[in-house]
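Every protein chain but one is kept in place in this view of the complex.
Chains here go by letter, A and B, matching the order in which they are written, and residues are numbered from 1 within each.
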Amino acid sequence: MSQETAQHIRQKYGLEETTLMDRVRENWIGYLFIVPTFVMFTILFYYPIVRGIFLTFTNTRLGEAGSFVGLENYSWLLTNDLFHFAFGWTLAFVFGTTLLQLVIGLIAALLLSELRSRWRDWTSAIIMSPYFSAPLAGGVIWMWFLNSDFGMLPMILSDFLGVQAPSFLADGVWPYVSLIVAQSWHDYGYAGIIYAAAIVGIPREQYEAAALAGAGRLRRFRDVTLPHLVTPTIIILALRTAWNVAEFAQPFELTGGGPGTRTMLMSILTYETAYVNLQFSRAYTLGMAMILVSMTAAVFYVTVIKDEEELYV
Amino acid sequence: MINETRRSRFLLYAGLGVFALFALTPYFWVVRTSLLTNFAAINPETGYLPALDALTLTAYTDIWNQFDFVTFFRNSLIVSISATLISLVFSIPGAYAFARLDFPGRKLLFYTAVFTIMFPWIVITIPVYEVFYVFGLINTLPGIIIALSIFVLPQTIWLLQGFFRQGIPENIEEAALIDGHTEIGAFLRIVLPLSAPAVGAAALFSFLTAWNNFLWVFVLTSDADVRTATVAIHFILGSDVLREWNILMAAVVLLVAPPVVFYGLSQRYVGEGLGGA
Partner (left out) sequence: MARVEFDNITKVFEDTSGPIIAVEELSLDIPDGEFVVFVGPSGCGKSTTLRMLAGLETITDGEVRLNGEPVNDISPRDRDIAMVFQSYALYPHKTVRGNMGYGLDLSTDLNDEEVDRRVVEAAEMMGIEDLLDKKPGSLSGGQQQRVATGRAIVREPAVFLFDEPLSNLDAQLRKHMRTELSRIHSELGITTIYVTHDQEEAMTMADRIVILNDGQLQQVGSPKQVYYRPANTFVADFIGSPSMNFFDVDLEVASDGTGTLVGNGFTYSVSDSLVDLVGGDGEYILSIRPENLNVDPSAPSERSFEATVDVVEVIGSDNFIYLDVAGKECRLRAPSETEPEEGDVITVSFDEADLHLFDRNTEEALVHGHERAESTPKVIEQEA
C-alpha cells in the first residue's frame, strides 16, 4: 500500500508544475461555457453590490456625484425613527407571512397528497394558482377584493353578517393584517410545491408499517411524515424569509407604505428614498439592513444545503 | 389513503374545497368585474353572481382603445421574449458545465447562485440605475431587457442544471466521443436535442418571470411608451382618471391569465426532474 505523502506523490508524477494556465487549457471547454455567465453576474450583480457599499460612505444623489462622508449615513440610519419602525414592522411582516405561508402550504400539500392522480394535477394547479400571478397583480386583486366601496369582502360582511366592514387598508390594525394575508395568499403556493414534492418522496410502506403497528392518522403524521419535512421546512423558511423581506410590488400596490407611513416596509422605504427623494446613498444604506437579514437567511440556507444538487428554486 | 372512510374522504374534499375557495375567490371578483359594464360592476344590485345577460366582453374590446394597452402588452411581450432568449444563451452552457463538467470555480458559481437568488433586488436597482444612467439605458427597452436577463438567469441555470444532472443518461457524452464527436460536438448534437423539453420548460418559466416583473421596469422607466403592462396597471390605478374598473380588471385578467394558465399546465407536464423539487 502506498504510504507516500501527498507532496511526494505530486512531485513524483510532476503534478506540481500545473499552473493556472495549464488548468485553464485542460478545462477550456468548461471555462468557455461558464465564463460568459460569470461575466454577466460580475457586471450586473457583484460590481453593483460593491459599488453600492461604496455609495453608503458618500452622499450621492441621483445624477450628482457625491463626496465622501464616512459613517454619516449609518448614524443617520440608526437614529432615524422611521427606519426603526420600518425595520420592526418588516420583521413582523416577514415573520407573520412566512409562518402563515408555511402552514397553509403544508396543509395544502398534505391534502393534495391524498388525491388520486387524475384530479391531483388540476386541483393542484387551482390551489397553487395565486403564486403564478404577478405580485403587482396580486396587489390590485386584493385592493379590489377589499375595496370599501366595491370590494367583495365588505359586501359579504354587510350582506351576510350585517357588519359594516372597516377600511381594510386604512383602519387600525387592518392594514397590517391585510398585507400579511394578501402576501400569504400569493405565496403559500411555493411552500405547497416544495412540501408536495417532499411528501411524494415518502415511501408508502412507512405509513403502512405504522398503521399496522396501530398508529392513527395523527400519530402517523407525527412519526412518518414530519421527519421527512424537516429539511423542506428549513429550506422554505430560509428562502421565503429572504424573499419576503425583499417583497416590493404587492405591498407597494396595496398600501404604498400608508396610510401615511403606517405600513412602511423596508423595501418601500428604500424605494422612496432612492427614487422619490433621490438620495441614493441613504437608500443603499437602508438596503444594507435588508441585505443583513437576507444574507443571514442565505448563510443559514447554505449550511443546511451542503449537497449542491438541490437548490429548490 | 390508509383507513379511508366515507367521512375522511368527505373531510378531504371539504378541505380542498376550502383551499380552492381561498385561492380563487379574489380572482373571481376580478373576473366578474371584467365581464360587466363599468356601471354594472360598481352597482350593488348586480349581485355576486351576475345574471348571464349582464355579462359582456366590452371591457376586453375597449381595453385596446384605452390607455394604450396595445403598447403596454407589446412591450411586455418584447421584453419577456428577449430576456428569455438572452438568459438561455448564457444559462444552457453554464448549467451544463456546472452539472456535468468538473472545473475550478464550481463552488463559486454555486454560492453565486444562492447569493443572487436570495439577495434583495430592490437594493441592487440603485447602483444598477447609476450604471444604466451613465450608459443611457434608462427609459429604454434594451435597458429593461438587460436587467431582466440577469434577473431570470439564476433560476434558469438552476432549472437546467437539475435536468442536466439527472435527465441525461450517464456516459452518453463519452459514447458520443467514441462514436466520433468532439466535446463541443457531443454537446451540440447529442446533449442539446435531448434537453429540448427541459429547455422549453426553462424558457417558459423565464418568460413568465419576466412577464410578471414589476420592480425593474418600474425603476428603470418613466416614459409610457416603454412601459410594460404590469407597470401600466399600477399607473392607471394611481391616476386620477375616472375609474373604469371593468377595463382595469380586464387588464389584470389579461396580465394574469398567461402565467396562471401556463404554469398550471406545466405543473402537469414538468414537475419532477426539472430542478430541485
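What we mean here is this: a residue touches a chain if its C-beta (ideal position, glycine included) is under 8 Å from a C-beta of that chain, and two chains touch if they have at least 3 such contacts.
Just so it is clear, the model here is predicted, and its values are computed rather than measured.
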Touching the absent chain in the whole complex: find that residue among B:A54, B:L177, B:A203 or B:A224. B:L177
May I ask you to list the residues on subunit A that touch the chain which is not drawn? 1-2, 6, 9-10, 13-15, 26
For subunit B, which residues touch the unseen chain? 169-172, 174-182, 190, 193-194
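We take it that only the chains that are shown with their structure count from here on.
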Just give me the whole-number Å value for how far the CA centre of subunit A lies from that of subunit B. 16
Where on subunit A does subunit B make contact in their complex? 23, 27, 29-34, 36-38, 40-41, 44-45, 47-49, 51-52, 55, 60, 62-63, 107-108, 111-112, 114-115, 121, 123-137, 140-145, 149-152, 155, 185, 193-194, 197, 207-208, 211, 217, 220, 238-239, 242-243, 245-246, 248-249, 253, 267, 270-271, 274-275, 280, 283-284, 287-288, 290-291, 294-295, 297-298, 301-302, 308-313
Listed in rising order, the residues of subunit B that touch subunit A in the complex are 1-3, 8, 12, 15-16, 19-20, 22-30, 33, 41-42, 44, 48, 90-91, 93-94, 96-98, 101-105, 109-131, 133, 146-147, 149-150, 153-155, 157-159, 162, 165, 183-184, 208, 211-215, 218-219, 230-231, 233-234, 237, 245, 248-249, 252, 255-256, 259-260, 263-265, 267-268, 272, 275-277
